[in-house]
Every structure is written in C-alpha cells, then in structure tokens.
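Inspection log for the structure reproduced underneath, given as structure tokens.
What you see is the complex with one protein chain gone and the rest in place.
And now, chain A:
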Amino acid sequence: MSLATNSPAHSSSSDDFAAFLAVDLDSHSSDSSPDEETEGDNNAESERIKRRKVEKLENSEDIVHEVEEQSLEVLSKQQLCSHPGSFGNMCIICGQRLDEESGVTFGYIHKELRLNNDEINRMRNKEMKELLQRKKLILVLDLDHTLLNSTELRYLTVEEEYLRSQTDSLEDVTKGGSLFLLNSVHTMTKLRPFVHSFLKEASKLFEMYIYTMGERRYAFEMAKLLDPKKEYFSSKVISRDDGTQKHQKGLDVVLGKESAVLILDDTENAWTKHKENLILMERYHFFASSCRQFGFNCKSLSELKNDESETDGALTTILKVLKQVHHIFFNEVSGDLVDRDVRQVLKTVRAKVLEGCKVVFSRVFPTKFQAENHHLWKMVEQLGGTCSTELDQSVTHVVSTDAGTEKSRWALKEKKFLVHPRWIEASNYFWKRQVEENFTVEQTKVEQTKKQ
C-alpha cells in the first residue's frame, strides 16, 4: 500500500482522476445552452450524485485511502509552495491554479508569464552575479529620438517626398542601410548614424534591453531593423503594453538590479523614479514631423538633406561615456563587485564635466524664480560646476541670452566667458565642456536694443 502511494505512476493517475473530475464538473457548469435553467438543475443534481458516489467509495474500499493520502500529500505540497510566479494562471512550480493575479507581468517574454516580487529579486541577484562575472552591466535603450527617428507616412512633407525613392530595402538591414519604409506599421524610419557600431560595441559591455513607449508591434519592427540577427535583444524588447504604470517607464520589468542598470533615453520625465540611472540623450530629429512635434520651426535634417555626423554624433559621444563608466565600475571602484553602484560612478563621471567652472546667470531665470530650483542651475551642479548669484573674480562663466545686461558687460570687460545657456545643455548632452566660442551671445541684438 505504502509502496503504491509513493510510486510516481500512481500519484499521477490519481491526480489525473481528480483533474478529470474537476474538468468534467467545470465544463458542465460552464456549458451555456439555450435552456440554462433546467441544465443548472441537472447539474446540481448530478454533482450531488457524484458526491454521494465518492462518499460511498470512501466508506467501503481502501483505494479511497490512497486517494485521501494523495490529496493530503498534494495539500501539504501546496502549502509549502510559495507560488513564486504564474504561467497561464498556474503556479510555475506546483502547477496549481491560482485565481488572484499577483506580481508583475512579463508580457515581453510571454504574455501569460507573471512573477512575484520575491522571485524577481531572486532572479535579479542570481543574474547579477553571473553578469558581473562576465564583466557586463545592463543597458536600457529607448527607441524614438534616441536610436532612431520615425514618422508616419501621412506626415511626410513635400520636401521629404524624395526620401521615398531613397529607402533601403529591408534585406539591406544587415548591410548597414539606415532609411526604411515599413508599410506594415505605416512609418518611415531613419536609424541614427553610428547606431549599428554603437550596438555592436555596447553589446560587449552590456546586456541590452529596448524599452519604448511605442506599441509592441512597432517595437518589434524596430528591433528587427536594429538587430536583424537577433544577437542583442532576444526577448528583451519592452513596449508600452508591458509597463506597470501608465506614461512611465520603470525598471521593475527589467531583470536587473538597479545598481547595475544604465538607461539611455531622451525623455527625462519618463523615468521619474530612476533619474540617477539615466543618461539623457540629445533628441534625434530627422523628419520634419518630429521637429514640429517638439515645437521647432527650423528645417529638419531630412529637408536639408543632411544628417548627424557619424564620427562625433550623439551616439559616438555616449558610447565613450558608457565605456568610461564601465571601465571605472570594474577597474577603479573598490569593494565587492555586487556592492558597487553604477549610479555613483555615473555621478562622479558627470561631475567632472564642468569641474572648476563657476557660473553666474544673467536674465536666464524669471525674476521671482528661486534660482536654486531652476533646471539649468541644478544641471551645472550635477556637472560639477558651482553656481553663484554674485559676481567676483572667481567666476569663470556668465550665462546669458543677452549681451546687454550688466553682468554680461562685466564678463566682456573682465575677459570672462560669456556664453548662451545652450552651452550648459550641450555640455550636458556631450558629457564634455564645450568650446565656449561656439556659444557666444549675439552682439547684434545688443545694438538693436540700444537703438530702440
């Protein structure tokens, strides 16, 4: 008897029996037929009969013992199982049906897969060790305006119509084409210059995820363009449908510890909880519709038949930063690998950009605005510079949009740098103190104002 209970064949058959009964009952009750009322009555009756049968069995035969023992065993198993996640509403360990939906859905891996927080943490820790051993960190990449620029076909302007004849065929993806017409999602897509080399280089240092606010279908199409051989992003494409919060991107669906994740995105607001992981990208606007969307009235790159530079565009610059952060993380930070925090590294790298600069703003903030709270002020501090409201000899830069202000004239007189606010933004995007001469404040304006 006891031998029989332990044999797997037996356990499965009785499980089967129970499952079959359950299914049978289920299907009876869920069957919808035109005369439901009578059906329902029948059902209840048949159930009663079945129950009676079971009871009889229990009373008379010792098979029943076995069934009982089995169900006890199953019960104890279920109590032990913590149900760390579910697939199709079944526990991934014991196979039991779970009614309540809990945990986070990992729709980008499989639409039916959900994991609880404990399990996610367990995976993260395990993953981290293995990643760090291979000297890799995690990189989360945004699509639109970061790696590429797309426009809906109907928004193509007259001046852009020439592009239609210049698109690369989809077979050219592997050969480095960069302009694609995707009829299936009604878009034309331009890959940012250098993106292929960027991904290739970055994949050596990082595990890469795509995380976009676009729809899943669009995301997959883009992933196909960026990664035709599926080397980089296999089942790591996260789209709007997979996030846990509306209009927000979160690292909760990324299987990596936050202390080892870097994010490349052009929209800071999407990552309110993870600003410290974020490397802000300069937006890539190739199409006119994209420029208009962000309120620029200038000609787009496509209309000018121009493009970002391959050799010192945004991706090239950021790749250098990524390499630097990676190098510092693995070679210069002391302490256990697991305890190191890439956010700290990022902070220190960022703080070297404007090191030694003392900045005074002139007519940049609205008069009643608390200067310390302005984003430019904060930006300078993050970049390692200091800000001040008072002029003195230690000041190195005066930031203004107008060369006629008192402080601006002081800067000219004292031979300090007088720069446009864009200088700060550019330094922030390029992770490098920009050449001040390229950001001078226009003099003509001053003359005009004087005349007036």
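Brief remarks follow.
The rule we apply is simple: contacts are C-beta pairs under 8 Å (C-beta built on N, C-alpha and C of every residue); 3 or more make two chains touch, one makes a residue touch a chain; residues count from 1.
In the analysis below, contacts and distances are computed from a predicted model.
When the unshown chain is looked up in UniProt, the name that turns up among "Dynactin subunit 4", "DNA-directed RNA polymerase subunit", "C2H2 finger domain protein" or "Rab5 GDP/GTP exchange factor" is "DNA-directed RNA polymerase subunit". Only one of A:L255, A:L315, A:V342 or A:V419 touches the chain withheld from this view, namely A:L255.
Those residues of chain A that touch the chain absent from the view are 8, 11-13, 15-16, 19-20, 23-24, 26-27, 30, 84-85, 87-97, 106, 109-110, 112-113, 115, 123, 126-127, 130, 207, 231, 234-235, 255.
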